[in-house]
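With one protein chain withheld, the remaining protein chains of the complex are depicted in position.
Letters are used for the chains, namely A, B and C, taken in the order the chains are written, and counting of residues starts over at 1 for each.
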Amino acid sequence: MSGDPILQVIDLQKTFGAVVAAKDINIDVSTGEVIGIIGANGAGKTTFVNMVTGYLKPSSGTIRFEGRDITGKPPRLVTQTGISRSFQVSQVFTSMTVYDNLLTALAITDSRGFNALRPIQRPDLTRRCEETLVRYQIDQYHDSEASTLPQGVRKLLDIAMAMVSKPRILLLDEPTSGVSAEEKFNIMDIIMGALKADQVTVLFIEHDMEIVERYVSRVVAFYQGEVICDKPPEEALIDSRVREFVIGEEYPLEVREAGSHADH
Amino acid sequence: MRKRKPSSRLGVALVAATLSAMAFSASSVHAKDNIKIAVPAFLSGGAAGPFGVPARNGAEIVIDAINTGKLPAPYNSKGFAGATASVDFVDESGGSTKQVAEYRNLVQKRGMDVVIGYISSGSCVALAPVIEELKTLTVLATCGTPRVFEEKSRKYIFRTMAHATADNVAAAHYVTSLMPSVDSYTGINQNYAWGQDSWRDFDLSVQHLKSSAKASKKLQFPKIFAGQYGTEISALSLDKSKLIHSSFWGGDLEAFIFQGAARGLFKKKKVVFTVGGTAAYRLGKKMPNGLVLGARGPYGILVRDRKTALNEWFVNTYKNRYGTYPPGPSYQYGQAVLATKIAYDKAAKAAGGFPTQEQVIKAFTGMEFESFSTTVKMALGDGHQAITENGYGITKYDNENGEPGITDVKFFPAECVMPPQGVTSVDWIKGGMKGAKC
Amino acid sequence: METLITIILDGLQYSSYLFIVSVGLTITFGVMKILNVTHASFYTWGAYTAAFFIGQFSEMGWPDAFGFVIILVSAIAVGTVLGYLIERGLLRRMYERDEVLIVLATFGLFLVLEDLILLVFGVNPYFAYQPMALLESVEIGGITRDVYGLTLIGVAALVAVLCWYGLNRTNWGKLLTAVIYDREMSEAMGINVTRVYVVTFIIGAVLGALGGAYIAPTVSVTPGFGVDVIVLSFAVVVIGGMGSIPGALIGSIVVGLMRAVAVHELPEVELFVVFAIMAVVLVFRPEGLFAPAKPRKI
Partner (left out) sequence: MSRDRTIPGLTVALAVCAIGGYFIPDWLMNQMMFGFARALAILGLLVLWRTGLVSFGHALYFGLGAYAVALLDINLGISDAFVRLGVAMLVTGGVGTLLGFILRNYRDIFFAMLSLAFSMVLYGILVKTEALGSTDGFTVSPPTFLSAAPEGKYPLFVLICVFGWLAAVLVQGYLRSTLGRLTTAVRDNEIRVEYLGYSVARAIHIKYVMSAVLTGAAGALTAMALGQVDPDSMVNWTASGELVFVTILSGPGSVAAPFIGSLIFELLRTYAFELVPHAWQMIVGGTLLAVIFFLPGGIWSLFARALKADK
């Protein structure tokens, strides 16, 4: 976790009319970090992710990825440079099966030049497709149509699709939202296990502090468009401003050891 | 993808579809005692009421009379060369492309021996090559554009009435000789061959007959079947020209007359309607007085009172059956059917039995015959295109009898209003109407 | 000067006609998100019904002024009956389907209704000149104009004012606005969206039929005369902004005036100009010149 930052965000601003959605955001991300982004609804977390991934154009400021300026580039160019993301509402191809979703994603990322016209069913792709299904543990849903999937599986599929372009940095927007409490750690384990194997730097938005505590190496807290805290989790979760504006006073004060998560 | 469906039996399925389609088609062998005639006319759309239906009715009474031998002498023999006609009335609407496709069906699928009809010039221009390709006798009844025979010589096509040049040359004669005050003119015509040719012929003829007359620069060519002419009527009203020429027909004509009358257009301007005859009966009392009307030849209201046996039979039979006087299209369709009968009979006489199509065509070519209202000579287009006299009159409602009337009728002989054989209409008019016998 | 006055009057008259015909279309689209091709059928049926009864009553010796009553009654009757039947019988079963598929279904129904006209009224054109003859004509800008045609402008203005009033000053209008803005939310708030839909559709249908019924006395009512009307109204509605009533007004005025200028000055481009404007507006302002406020959801 050293060397030049992989992602540099410098003085990022975003305004919608009179509303300031992001104000003077400065974040440096190093390779291999797992960063949790927390904040109340409307604090500017998703706006931040949307700007980094090209969904929204910043009003001012700079975003550098591996030293290259990617500010204001459209999603597809951002993706091509090596950044990928998932969504709060899973963005999958609803009318296709899980297998076809992933195969399509693989084919599209492998569509330079003549490849775009080759049949989609070709051995290298289908092999990778099956492997990925296994890695994300969704192979038993192989032939299920995406619109019929349980929420957790959908999330996994969404992230698996985000990963086919082999990004070096991945932004996840609430990977466990809508997932039942029993399932959430299981799903996070699958995700983090798969991502570790690919050595990806991860930023994820999360409301659930148990997850934040357990998986992240650093916490960035947003409040009203500003970063109010950028510290390791054990410090961030006892930060008074974070407790006041983000997680609420009722959350247990003592920082638990990793692995001793409380089951409900 | 597991959803993709196999289609191995596609070929089989196609053959099945093909066979079932073929089973539908009646492939009748034609006996000599029956011929199949198709009569296309507008049976839907705006032209159906004023044109299509009267045309169909005209053909119907004549065919019925021929089948039963009830036409007046000398045409009182039964049938077409003795053969009874079975007739299919088909719809001409839907555009020329559709008519081309439909014509192929008429001949190739439904096995028609003769096709008699067509009202729109658009249909006739489009059909000419197909008719020649399919080699089936086709008698054009009403359509007017001269292009059909002037572009090419045709073998299987006949037209038993004069083409549009006659209407417009006669209109020019009428206007220049009977309305000396007219020294400027403009036009409103439909935006297709009929309207464009009509205007060109009229414009050129007036220029020849009265070179001092001036044509307007702003000519209106609204889309056929447009229906609303408010803005055009304003433009015409503002135009300084004293006379308006129009070859409008069918529903367009009636709409234009209504809207123009309400706007006082016909009080302000002289108007000549080359196809106005049909509107006179249909509009009745609402038809403004003082309009110059033609009927595309000696038909309809212009010849209602001609006292020949044939004309009286036609007018009375029509009126008894349909309750109105026969307008122009009824005469024109009736005339086309009659001409076909005469050609068949003549060919049969020459051949000594039921004639072949070739023999009928030979008999038809160059034929001269007495029709219901006039004498028809198949003089142009190597004997395929008829010439007849052409006339105009001025509307005047007959309050005494409560029916439409017409005054100041003047006819011009066929040789006065039609070019001689071998010269195209435009060349003939431009060249000073050489050889015209007026 | 005379030409200018004439062009403006011609343009306004045509605009008024377009507005009456297309405002129903835009209301239906705004509320139900349905681009309704059968709007042309309402127009045609309204015209036929009015023309038929004006002729009948005139023959029975009723005064010509009664024609105006017939026009209004025909529009309401045709719009209510056809609108109710179509909404209940067809569209209700389709709301879950793709909007383009709904357009096609209305296209299919339009074809059916076109031929039904032939079966009911026959092929002969109808004339209903009585109301137009009654109002006679006046001289404006050096040419004669029929007063009936000029009343079109008044009728259009009345329709516009009624629409504005109905939408902004009545409870019903507030319901409509809510449904236009967000259907699901309105349902959650307890608005009976089903009823809103059927009533909206009937209002749209009545306006379409009114367009036909009011224009009937100036034309010969013939089969198939609604075919061109629907694309013209599409153009108007798109130019103004689909679903916007002020948009339909602006769109009508733009199209009507441009067409009048074209017919007077350059008759060849008359047809082209309308659709060229439509294309240009769509390219540079896809939401139309006067788009309604729309909530954006991601």
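We take it that a residue touches a chain if its C-beta (ideal position, glycine included) is under 8 Å from a C-beta of that chain, and two chains touch if they have at least 3 such contacts.
If you're wondering where the values come from, they're calculated on a predicted model, not measured in any experiment.
Touch, as defined at the top, links the missing chain to these shown chains in the whole complex: A, B, C.
Within the complete assembly, C:Phe107 is the residue of C:Phe107, C:Trp172 or C:Phe290 that touches the hidden chain. Of the options B:Lys98, B:Lys155, B:Lys268 or B:Lys396, the residue whose C-beta touches the omitted chain is B:Lys98.
Within chain A, the residues in touch with the undisplayed chain are 53, 74-77, 79-80, 84-85, 87, 91-96, 104-105, 107-111, 115-121, 161-162, 164-165.
The set of chain C residues touching the chain not shown comprises 35, 90, 93-94, 97, 99-101, 103-105, 107-112, 114-116, 118-119, 227, 230-231, 234-235, 238, 242, 268-276, 278-279, 282-283, 286.
In the full complex, chain B touches the hidden chain at residues 2, 4-11, 13-15, 17-18, 21-22, 24-25, 27, 43-44, 89-91, 94-98, 100-102, 104-105, 108-110, 121-122, 125-126, 128-130, 133, 190-193, 196, 221, 223-224.
Here, only the chains that are shown with their structure count from here on.
Distances from each chain's CA mean to the overall CA mean are smallest for chain C.
Put simply, the C-alpha centre of chain A and that of chain B have 77 angstrom between them. Taking each chain's centre as the average of its CA atoms, chain B and chain C sit 36 Å apart. Chain A and chain C have CA centres that are 51 Å apart.
Chain C meets chain B in the complex at residues 2-3, 6-7, 9-11, 13-14, 17, 118, 123-125, 127, 129, 132-133, 137, 142-146, 148-149, 215, 218-220, 222-225, 228, 259-260, 263-265, 267-268, 270-271. Taken in their complex, chain B has these residues touching chain C: 43-46, 48-50, 52-53, 93, 218-223, 225-228, 230-232, 234-235, 237-238, 251, 254-255, 258-259, 262-265, 267-268, 282-283, 286.
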